[in-house]
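Certain chains of the assembly are absent from this excerpt, and the rest are unmoved.
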Amino acid sequence: MNRNIETFIGCESEYEDSKIVIFGAPFDSTTSFRPGTRFASKVMRSESFGVETYSPYQDKDLEDINVFDGGDLELCFGSPKKALDAIEKFAAEIVKDNKIPCMIGGEHLVTLGTVKAVVKKFPDLHVIHFDAHADLRDDYLGEKLSHATVMHRVWELTGDNKIFQFGIRSGEREEFTWAKDHVITNKFDFTNLNHAIEVLKGKPVYLSIDLDILDPSVFPGTGTPEAGGVTFKELLKAIIDVSKLNIVGCDVNELSPIYDQSGSSTATACKILRELLLAIYK
Amino acid sequence: MNRNIETFIGCESEYEDSKIVIFGAPFDSTTSFRPGTRFASKVMRSESFGVETYSPYQDKDLEDINVFDGGDLELCFGSPKKALDAIEKFAAEIVKDNKIPCMIGGEHLVTLGTVKAVVKKFPDLHVIHFDAHADLRDDYLGEKLSHATVMHRVWELTGDNKIFQFGIRSGEREEFTWAKDHVITNKFDFTNLNHAIEVLKGKPVYLSIDLDILDPSVFPGTGTPEAGGVTFKELLKAIIDVSKLNIVGCDVNELSPIYDQSGSSTATACKILRELLLAIYK
């Protein structure tokens, strides 16, 4: 008899055989409003057995591809620096083995850890960022490491005009002003996504999906729901479109199960992850 | 003084005077993921007093038509066979009296009981099936009677090409493959519904509505919410369109009040039932 193994549904391959490695980064210490994203990866694994492995959208099946689920990192609450170091270290190993890291957050700050690992291998890294929030502040109450500053920190790694934001509908005026000179911010929806895909052809791309880009009607289970978001079908199409590019890393974050009483946000997050894995697997 | 009578709002006619008979089938023993649909009919009756009897969509009023509410069957949990027999027996009596049975589930398996009663009277029965899930497996962990197999069982009663599915967006690959030869499966939405209505003109039709065809944003209160569903207005239009046909039986199922913390799914289910009754009443 073997000890109880629990993976995201259909992601039961061994590490060696896998092209994609999923892992959880259960960290939300800098969340300034409503916490709880730390529970996302665990709950998604548990609830994923309510989702089929087969996608009628892409006519593909998780059972036909090789994905490894490395479980959750043990991250230190209260120390963003240590948490990000642990994430970077784990992601670096995956990258070193020529696999694609696919991280489940956690708050959005965790993206910084994985991007750090990926950008070392792919110095010309570009980032596609789906989100309701700009996340472009330079600091939050004096702190440089925060869910509200993560894309500013990522910009420090990639440089100007490497980050393409979509769906942004919340932020301080200063963020939108700063953005004009440094990142490509597309407000509200996926307008211009096709153009971005044109531009990014052939480049190494990191895809960061903050699930609150979805409308709160579809995805209430998040810390800072922002009315006016995209639909599930729009996000699904955007993911499939982007997956034509050379995706070298990705993440899905900001599900907060505490606020998902009906479970439909979790089910939706699971389905997004399924479609993302099926789309980027080549 | 009379003992407390509780019916779905506006459905207070006597049995003899009624053309439609609603009744609850509180059964969910084969639900493999999240149970709770057993409570739907009771909660819908209770919450229906928050809904008006008048429909501004159809300009009709429940108070102007005769519907009888027979209450809930007492079904044996743990024995799908016995539960289905009890449903069939009850529905057969309604059918015998030339009334239309309109069942409130319960899990989708309960449909089999009523269809069995109806198909005996209408051997050429056709089925219109609104659902997120194909429900076409031949068995589930070896069991033939399951919410996941119900349409396969119905097919055994009706034969090939008698079942018209709409909204299907979840299932195993095998279900979709099997469907090609046996049922008419329309994925994702109501595309082709008009064509189906053309084909079905003059035939006896059973309409089975699994409410999870609705998008989880509209209807989170169900066992297996599937992102990417239809809107309330789309479902409403589809019901009114289908009601032009010769509807000889129908059901509404898969509301799970446990997961409807806000009550909006229940309110929506009540409204769907109101519109369905008003539409099929002639």
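For clarity, chains are labelled A and B in written order, and residue numbers in each chain start from 1.
We adopt the following convention: a contact is a pair of C-beta atoms (placed from the backbone, for glycine too) under 8 Å apart; a residue touches a chain by one contact, two chains touch by 3 or more.
Not measured: the values here are computed from a predicted model.
Here 2 copies sit in place, and the number of copies making up the whole complex of this structure is 6.
Basically, only the chains that are shown with their structure count from here on.
On superposing C-alpha atoms, the copy chain A sits rotated by 120° relative to chain B, to the nearest 5. In this assembly, the C-alpha centroid of chain A lies 38 Å from the C-alpha centroid of chain B.
Residue ranges of chain A in contact with chain B, taken from their complex: 49-52, 54, 56-57, 59, 61, 215, 217-218, 232-233, 236, 261-264, 267-268, 271-272.
Against chain A, the residues of chain B that register as touching in their complex are 33-34, 168-173, 176, 187-188, 215-218, 220-221, 224-228, 259-261.
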